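There's a structure below that I have some questions on.
Up next, chain A:
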Amino acid sequence: MSLLTATDIYGGYGGADILKGAGLRVETDEIVVIVGPNGAGKSTMMKAIFGLLRVRTGQVLYQGDDITNAKPEQMVRRGIAYVPQEKNVFPSLTVEENLEMGAFLMSRDIKPRLEKVYAVFPKLRDRRRQQAGLMSGGERQMVAMGRALMIDPKLLMLDEPTAGLSPLLIDETFERIKEIQALGIGVLMVEQNAKQALAIAHRGYVLATGTNRHEDTGPNLLANREVAEMFLGG
Partner candidate 1 sequence: MIKIEHVSKAFGGIQAVDDVSFEVAEGSITGLIGPNGAGKSTLFNIVAGLIRPDSGRISLEGRDITGRRPHQLFHQGLVRTFQIPHEFSRMTVRENLMVVPAGQAGENLFKAWFRWGQVREQDSKVLERVDEVLDFLEISHVADELAGNLSGGQKKLLDLGRTMMTDARAVLLDEPGAGVNRTLLGKISEAIQRLNTERGYTFCLIEHDMDLISKLCDPVHVMANGALIASGPMSEIRQNEQVREAYLGGGASGRMGEQR
Partner candidate 2 sequence: DGLRIGALVPTTGDLQVYGETSLNGIRLAVDEINAAGGVLGENIRLRSGDTQTSPQAGVDAAQRLATIEGVHAFVGALASGVTIPVAQSVSRQEGLAQISGASTSPVITDLDDDDFLFRTVPSDAFQGVALAQIARDEGFESLAVLYINNDYGLGLAEAFSEAFEAQGGTIANSASYEPGQSSYRGELRRVGRGGTEGLVLIGYPENGQTIVRQALEGGFFERFVFTDGLRSPEMISAIGAEFMDGTIGSAPRALDDNPGAQHFRDAYREQHGEVPPQPFMDSAYDAVYLIALAAQRAGTTDRVAIRDNLRAVAGPPGERVYPGEWRRALELLEAGEEINYEGASGSVDFDENGDVPGTFAHWRVENGEIVDVRVFAPEE
């Protein structure tokens, strides 16, 4: 049984469908990457899976359960964490409060979780009292990831987690993502730093105009000339 399968998804923002039959699959302890041009529908796909957007037709299965169009709260309870592409921190809350909010649904003591996140992103510990809205673009990205990790997710969905990060941090982030995956967490991410992302991915999807263009293992996609030229910047 796959951790997550989305099949034949159609849906959009009220007007015409943005997603036109896209689908994907994530296994437990697998890193899956979605790449594609701007406006292809990658973020839309993430939102559709997470229940933020009505899926018109198609099905999303999580650990065998149908979670199509379930409420976000349900998703979090089941162990799916999602970091959106934009506006992914609470600007007027401090860093630590942002993290606390991540674990809102967890009633148990959150101290150890906080420590875990601080271990992954030490910079956040130094800045715990700073308002997230006043942090630099890259720092916010860390807060957002940290917040998602607070629920000990089984599936982590990241929309462009490395956008705006320094090269050092990009590499580090991908390392972290590998570590996270090694803990048995499935990772589904959208990336424009596609080469590095595909390099660590087990599988990748190329999405264009709302449909799957290519689907293969990471290395194979990287090796594919057409994919490289059209979507990865040569």
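Rule of thumb we're sticking to: a residue touches a chain if its C-beta (ideal position, glycine included) is under 8 Å from a C-beta of that chain, and two chains touch if they have at least 3 such contacts; residues count from 1.
Basis for inclusion: all candidates are chains of the complex that A comes from, given by their letters.
What you see is a predicted model; the values in this text were computed from it and never measured.
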* Since the rest of 1 or 2 are in the complex but keep clear of chain A, which one touches it? -> 1
* Residue numbers on chain A that touch candidate 1, as the complex places them -> 13, 36-40, 42-44, 85-86, 123, 130, 134-139, 141-142, 159-160, 163-172, 174-175, 192-196, 199, 229-234
